[in-house]
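Okay, so here's the structure we're looking at.
Only one protein chain is missing; all other protein chains are in place.
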Amino acid sequence: MQPDLLSSSQIAHTSHLFRRFLPLVHCMTNDVVQTFTANVLLALGASPAMVIDKAEAPQFAAIADALLINVGTHTQERAVAMRAAVESANAENKPWVLDPVGVGAIALRTEFCQQLLPLRPAVIRGNASEIMALAGMSHGGRGVDTTDTASAALPAAQALARQISTLVVVTGEVDYVTDGRRTVMVTGGDIIMTKVVGTGCALSAAVAASCALPGDRLDNVAAVCGMMKQAGKVAAENSKGPGSFAAAFLDALWAEGNV
Amino acid sequence: MQPDLLSSSQIAHTSHLFRRFLPLVHCMTNDVVQTFTANVLLALGASPAMVIDKAEAPQFAAIADALLINVGTHTQERAVAMRAAVESANAENKPWVLDPVGVGAIALRTEFCQQLLPLRPAVIRGNASEIMALAGMSHGGRGVDTTDTASAALPAAQALARQISTLVVVTGEVDYVTDGRRTVMVTGGDIIMTKVVGTGCALSAAVAASCALPGDRLDNVAAVCGMMKQAGKVAAENSKGPGSFAAAFLDALWAEGNV
Partner (left out) sequence: MQPDLLSSSQIAHTSHLFRRFLPLVHCMTNDVVQTFTANVLLALGASPAMVIDKAEAPQFAAIADALLINVGTHTQERAVAMRAAVESANAENKPWVLDPVGVGAIALRTEFCQQLLPLRPAVIRGNASEIMALAGMSHGGRGVDTTDTASAALPAAQALARQISTLVVVTGEVDYVTDGRRTVMVTGGDIIMTKVVGTGCALSAAVAASCALPGDRLDNVAAVCGMMKQAGKVAAENSKGPGSFAAAFLDALWAEGNV
């Protein structure tokens, strides 16, 4: 079945919802992308909070509007706090998003993420190698970079989505958002986004925020992917390299919601 | 009693002291703001060092000129190291500053910060919700954002300052610095500062640095609040959004000390 194309009116609608509902996102994410993730959420009109202690995290997950679990700098101690937070979010019917960074390439976090799947993430967001590994269809990338294209991973994404009744977002030159039946395709962006650390991880946080918005979840998630790609395209045109790109990207995201 | 207004000559004087004394600030702060905090201190002419191990931290707190305790990503392990560092700073008569991020909203860190109060911080710097919660006058904000204005929290700040004989800085659209008797009001800044993660946390580090300077502590602390607000205003005029603002803010802070 042919994927749908994301519409610009859906992007505008979801962008408006961000400013109206200001979702509070509890981020349990990796050490490398903390600042950029927080600044992306703020630029979108959401509110970040990074609460990580194994006693604090479950308490906060019950208060926040959505939870992000990103295993980029996995440790065994963090796994305990993350699992407790996920269980608390589930108990309060709050959506949580899984970003399986490096899954497939590294054994321990692969096992941890597979154990989280029965706890039903609202969305799983990863690159092609990560999604294929999580679906049991490959042995993952090399480090945190993908060695496959997003379209090659689409069947795995669709199978995984159906298997645990979730949304799966597989990102790359083109992003796909699927529930296993309907798939939305998101184009745009710029290759320089792969030369700035955290663009993918911050997208996962933005996806978590979008899960707290009213309306169709698949449409909102696709829209937030579109907002990021659109900001990436604008920023690439307004910068001279990856350093100035990162600043221009936040400016462009901010401008999207302030027109 | 009417608050005093911060004078521009005080700002110039304190800015000069930073360049002359180059205070070394031991920062035990949260995971999200490490880089920005270090860069703010460097731009001001201070020197940052982030030493966190429970055995290293007390040793380093005795060497540094001032210590910052910021509980934004509190963990039970970090609490042990922080308390040991505070006790070491006190033993050497070095000032320490408390930034009670999220206090009121989250139980565990609220308790931890309350236990630190008898160890006499030189300054407590927080937003309105945090200061009110620490003074026992409210139940805190939602996440790390305040739900109150700084002026609403001024009576709580003054009471808290008197109660433990410290300075309290409550920041917002207007900042107030008080010892419970005298209060200095600091205006300026720009609303976009709330859309860049770490501006408040970095201010707390700068406040710690200012405690190591000679002269009246309340005046130096107010001056550093003024330096940050002044840089925020200049940066807002020289940027297009939160991404370019962050860079322009560091440039403006740097320029303040290099005129």
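Every chain is named by a letter (A and B) in the order it is written, and numbering of its residues begins at 1.
Operating definition for what follows: a residue touches a chain if its C-beta (ideal position, glycine included) is under 8 Å from a C-beta of that chain, and two chains touch if they have at least 3 such contacts.
The structure presented is a predicted model; accordingly, all values stated were derived computationally and were not measured.
In the complete complex, the residue from A:36, A:60 or A:176 that touches the missing chain is A:36.
On the side of chain A, the interface with the absent chain consists of residues 30-33, 35-36, 72-76, 102, 105-109, 142-145, 194-198, 239-244, 246-247, using the contact rule stated above. In the full complex, the hidden chain is touched by chain B at residues 24, 31, 34-35, 38-39, 42-43, 47-56, 59-60, 63-64, 246-255.
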